Every structure is written in C-alpha cells, then in structure tokens.
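Only one protein chain is missing; all other protein chains are in place.
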Amino acid sequence: MAALVVAFVLLSFVASQLLAPRRPNAAKQAPYESGIVPEYEPAERFPVKFYLVAMSFIVLDVEIVFLYPFATVFRDLGLFGLVAMAVFVLVLLVPFAYLLSVGALEWGPVQRILRAGPGPLLRTRERVLDPMARPGAGEEDAA
Amino acid sequence: MGLEQVPHNFLTARLEDVVRWGRRNSVFPATFGLACCALEMMATGAAHYDLARFGMEVFRASPRQADLMIVAGRVSQKMAPVLRQVYDQMVEPKWVISMGVCASTGGMFNNYAIVQGVDQIVPVDVYTPGCPPGPETLMHGILTLHEQIRTGELLRRREASPTGGAGIVLDREPLPTSSPVS
Amino acid sequence: MTDTHHPDTSLQRQTDEGAQELVPRTRELVMTGGVWPEDTLGDTMIINMGPQHPSTHGVLRLMMELDGEEVLRIKPVIGYLHTGMEKTGEDLNYVQGTTNVTRMDYASNFSNELVFSLAVERLLDIDVPPRAAWIRMMMVELGRMASHLLFQATNGMDIGAVSMMLYGWREREECLRLFETITGLRMNCNYIRPGGVAADLPPGWRDHVLKVCDTVEAGVHEYDELLSDNPIWLERTVNVGVITTEECLAHSITGPILRSTGFAWDLRKAQPYLPYDEVEWDVVYASNGDVYDRYRIRLFEILESAKIVRQIVEKMPPGDFRVQDKKITPPPRARIDESMEALIHHFKLFTEGFKVPSGETYVAVESPRGEIGCYLVSDGSARPVRMHIRGPSFYNLQSITPMGGGSLVADAVAIVSSIDPIMGEVDR
Partner (left out) sequence: MADTTDTTTDEPRENDHEAPGPDDDVAAAVLGAFAGSVFVRSHGQPVVYVARGSFADVARYLRDEQQFSMLIDVTAVDHLLDGVRYSPPGVALERFEVVANYLSHVRNRRLRVICEVPAAEPSVPSLTPVFPGANFPERETFDMFGIAFEGHPDLTRILMPDDWEGHPLRKDFPVAKVPVTFKGDPSPR
C-alpha cells in the first residue's frame, strides 16, 4: 500500500518533468493579457488590500490544516480533545472578527447604503409612449 | 528533455503509447469562440452533445492550461496578432482545430477584413467544414484529432513539416536553450 | 437608491474613518484609442479584459482602470470581429443579401433577415401575403426565445451559476432542432427572404412548435425558482449597474435595458411592423434599471413570446407563403421543367437577381437586444448602394461607461453580461 502511494506521488511529479516537451519562446514568458501583446511592462504596486486578504487566508488555512488530524481521531480524544480544539478555534475567531470589523473584506468602493430590494416586475398591455410616465403597476406579476 | 529525446526502441515503446493515450484522453480546449461557430462549440460542450464523454468538458480560459485551440469563427485582421499571441502562449504539445469555413478559408467573407484561412497564422491540424458546423461535425473533427494523437501521426507530421498546416506560418524563433527556464 | 455617480467626478470612498474624498487625479488620463500611457503616479492599474476572455461575450475588449478591485473607468474597445459585412452587402445582390445579414446577430438570426427583407419590400413597394407575415412573426418570436435562453445560459455562468449554462442550452437545443425542421438549418437559417419566406411550414409543424413551447415554459419556471429568489443571486445583481431612463435616451439605448429603467417602449407595440396587434401579449418592464431587472425582463419575455407563438399556431392563415410576383419570387421547382418562361425567370433571378428602383429607406424591428434597423439605399441596379444595419448591441455597449464606473471587477462582468452584446452585430 505504501509503495503504491509513493509510486503515485513520484510518478505524478517526475513523469511530467521527464516527458513534457520543453520549447520556451518569448510569448510564453510574457504575461497573459487576454491575447493583447503588452508593449510596456506594467510596473504597478499592488494595492495593500490584496496582501491583507492573503494574510487572513493564511491564518484561516493553517487553522483548517490543524482541524484535519483532529477530525480523524476526535472520537478517541473525547471531551478533552473537544475542549482543546474549541479553545483553539475560539482563539482564531478573534482575529477573524477584527478583520470583519475593520472592513478588510469589504471591497465595496461605495457602500450600498440603502439595501433596496429588487423592484417589482411590471406588465402593460397597451403601448406606452411617454418616457417619464410610469403607468402604474399594470398587472403586478407575483414573480 | 522531452519525449522526443527518449531513445525510440522496444523498451520505451509502451511508454510512448501510454503517454499518447494520456494526451488523447485529456485534451483541454481553450475558449477561443469568435463568432457563430462559438455557439455551436458551446452547444457541443453542453448537455446534449456532451464533450465530457471525450474528457474535454472543461473549456480552459487561459492558454497556459489548454492544449487544443478550436478557432471557432471568422478571424479578422485586428484579431490575427491576438490569435497568434494566444497560440504562442499555449503549452506544448498543442493542436489547432479550425472550426467552420470562415476560419478554414475565409468562407463567404472574401474581403479586406477577414484573414482568408487561419492556417496563414497558426499551423492547423484538423479542418471542420460547415457554416456553422453542427455539433456532430465538430465532434467528428475532434475524434479524427484524437485518433491522430493516439497514433502519434500528428506529432510526426508537425515535426516533418514545421508549417504543419496548409499555409505559410510566421513562426517565432524559440529562445536559445540556455535560458534559465529549462 | 445608490447615487449613480459619473466616474469622472470624484468618488466617495467608505473607510472606517467615514467617507474619504478620492483626490481627483492630478493628471487627466487621456483615453486615446491606443494603449494608455503608463500611469506611474496613481496606484491604479490598467488591465485588459481582452478579446480572448471567458466572460466577454465574444471578442469584446474592456480596458479597465482598476484601483484594487474597484473599477474606476471602463472603455470598451471593439472591432476584433469586424467582417466588412456592409462592404460585402454592397457586393451581393438582393437575393443573396439575407445570407450576409443573417450572420450579424447570430443569436437571433430571424430579426436580421426580417429587417433586411422589410427594407427591400419597402423599396419595391410590395406587401407579403398574410400567411408569410404570420410565419415571419412566429419565427422571429421563436428566435427571440432561443436568444433569451442563450442569455440566461451565459448570464448565469458569468455571475457564477455555472449549471445555468447546461440548463439554458438544454432548452435552446429544443428550439434549434425546431429551426432545423422548419428552415433546414440550426443557425444562420436564411429563411425570411425579400418577398416572403423560403419554404412553407413542414406538415405536423403545429404540435412540434407547441411541444417546444411547453418545454421552454417549463424550463423558464425552473430557472425562476432556481435564481429569482436566490440570496446569492440577489446579492450579486440587485443595485448593480444601475442606469436611468434619461441616460438610456441620451445614449440611444433600446431593448430590455431601456425597459428595465421603467419605460415600457417596445417597437412591436409602438410601431407594429407585423400583425402584432392581432395577438394578445404584454410588454414586460421593471423600474430599478439594474442587472436583476434585466435578467427578469428577458426571462419573462420568453413567456410572452411563447404566449404569442401559441396564438399564432391557432390563427395561422392559409394561402401563399411568398409574394406571387414573378420578378421577385423564383418559380417552384416543378414549374421549371414545364414552362420556358419559368425557366427564364429562375435563371434571371439566381444569376442577376431582381432590380430595385432607386430610393432610400430605414426600417426598424424589435430584436431581442433592442431596435435593429436597416438603412438601404438603392440605385436601380440589382445591388444595393448602401446596406447599413443599425445594431442594437453597438449602441447598448455605450451604456458600460455610465453603468460600469465605481463597481467591482466581478460586477463589471455581471454588467457586461446583462448588456448581452453580440459582437457580430457590434463589429459588422
């Protein structure tokens, strides 16, 4: 069993290195710009928001990594394991709550202040000519 | 070093068949839908004519993960450099299906705006006729391509004549092999 | 209602210290046709949602000025599918003209053929027999259903409901198979021609059309349950890409986008060009002018079209399907063997085509994307002097700038998808 696992891992890594034909050319090094040939190398500084998101991802991802081994043996650990893991998860909730409060995940440039719901769908049988006229509801359709 | 550098003898014969079988069964097309043929390509990929049976249901958007370019639609003069750039950025080994008569020969638009046949830009392996070719025609073209991949005849043809397709090809010279990449 | 602000004016940025005025750019970024000069000052990034991109329908290129995930300005660059169709239109005679025109808006081919045929008939001063008009109306409405189903498929996939792509295509496949039985081709059917339609309806067409209407209506109700009250869908589409009626009128925007802003303008009601006033149907419109309204308008327009098609199936008049003028309509195949005159007419029609007296006219038709118009100028010969098609998507694309400013990149994708541009009709 273990040999099969190792063989599979090796095969998937080594085989592609060995068998893939390697023909590098200039276009393959160039950044992919949806097909447009970029004349200039865009030297931008990425906005800080992206790093913030990356950092919070790492924190939460590591948390999940620790949950996996716990999930396989949590029956044997019993109450002690449950409490320990609960403390661990709670401790990690604090930074997540801070992130939400400071608005790191709020990408919206302009807050959609009024959460107006979707408007009604309207129908009219006779023709409407005046752009400003709102001919009532017509037969309101309970979509 | 690639499959080509592997010495071709009875020891490695089975390896080549396995590699070709692997390539044939997981060809990922790059979404290169241009015009009406794009709708028929989507119809082929959709539920009824299902390309997933051939392991091709995933239309990769970026050329980095695609190894088959289906040129679906008419290629205009303004689109030609973009097509060539996307073709160059595709990973090796790569194949091209020219879908529809507009891509194959300029079709009914024999005028200033359309490239009369996409094989003037990229080497084409399979041409599917029709305007737009029905999903069956496209699948027949894909199966012919699969067959040629399995027998390895496609790669042999590409090595034999660098143009590969019927027309002239403006190929960019590959980088010197001593580049840091390899 | 969020205030629809124009991107050039300074933007308000909500941060935890309250609204921060975004300092207007010191150096006005010149939006030229070429590549933008490198922007070293600001921290904005100019990226290309370019011609080869999964979410731009076809080969539309959007140059976007991004500040992080926030889109400050969008500039559509088109022309990547320019096929010189208007030049080819001047090269083909009137009999061949529909094959060229039908490939412009390839999602709903019948509207293009109809607008070209109506323009030629207007120049010839002829009227098609009633059966031809009713067949044309049925085919245009079926084409509208197929086109809106395509919209549901691609719009769903662009906003994230990937399974919508499969559902949408399932129903559209039924429509395409119906087109194949009636016209012989799934797409680019070249069925509506100057003088009437190419062939009469095949026997047994009534129950095939009714079966397609049933499947499509069942599908539409299924989409409605799947998406219309889905919280994620509402979050992604409500109040996104809002546009007002004034902006629509100023930017010459027609079709579902104009109807989503509360103005129920539909050419089929206002200026009927086919017997639309003899069938009962409603104009579907909404009031918010956002992506959600446009999605729902197109969804329920499919039901309206199905209602029209059902009434057409009952009221289809008998009679000729093509005008009986020998100079325009080729004789039936059997007649050619019997009469010399029919042979001459057939030969003349298919080699040189029929002559149209000199004149100019503009005809407009309601296509699924808006008002498609054909401006035809003839000089008495068999080829038009000028065949210009006013593509609705060409003008609807101009609504990206008022709608797109100040949204997120993902919203920009939803907005482009809600405009539903077909690049064949934009670039011609």
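Letters are used for the chains, namely A, B and C, taken in the order the chains are written, and counting of residues starts over at 1 for each.
Just so we're on the same page, a contact is a pair of C-beta atoms (placed from the backbone, for glycine too) under 8 Å apart; a residue touches a chain by one contact, two chains touch by 3 or more.
Remember, it's a predicted structure, so these values are computed and weren't measured experimentally.
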Chains still shown that are in contact with the chain withheld from the display: A, B, C
From C:87, C:170, C:326 or C:348, residue that would touch the chain that is not displayed: C:87
Among B:12, B:26, B:110 or B:151, the residue in touch with the chain that has been omitted: B:110
Residues of chain B in contact with the chain not shown: 77-78, 106, 110-113, 116
Residues from chain C at the interface with the omitted partner, ascending: 31-34, 78-79, 82, 84, 86-88, 91, 118, 122-123, 125, 127, 249-254, 263, 265, 270-273, 358-364, 371, 373, 375, 377-381, 385-386, 388, 390, 394-395, 397-398, 427-428
Residue ranges of chain A at the interface with the undisplayed chain: 129-132
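Keep in mind that, in the parts below, only the chains that are shown with their structure count from here on.
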Innermost chain, taking as reference the mean of every protein Cα atom displayed: C
A-C compared against A-B, more contacting pairs: A-C
Contacts with 2+ other chains: residues of chain B: 63, 82, 86
Overlap residues in chain A, where contacts from two or more other chains coincide: 35-36
Chain A - residues contacting chain B, complex: 18-30, 32, 35-37
In the complex with chain C, residue positions of chain B that touch it: 30-36, 38-40, 42-43, 46-48, 59, 61, 63, 73-74, 76-79, 82, 86, 108-109, 111-114, 131-132, 134
Complex contact set, residues of chain C against chain A: 1-2, 5, 11-16, 35, 38, 40, 43, 45-53, 61, 67-70, 224, 228, 234, 238-239, 245, 249, 262-266, 269-270, 280-288, 290, 292-293, 296-297, 300, 406-408
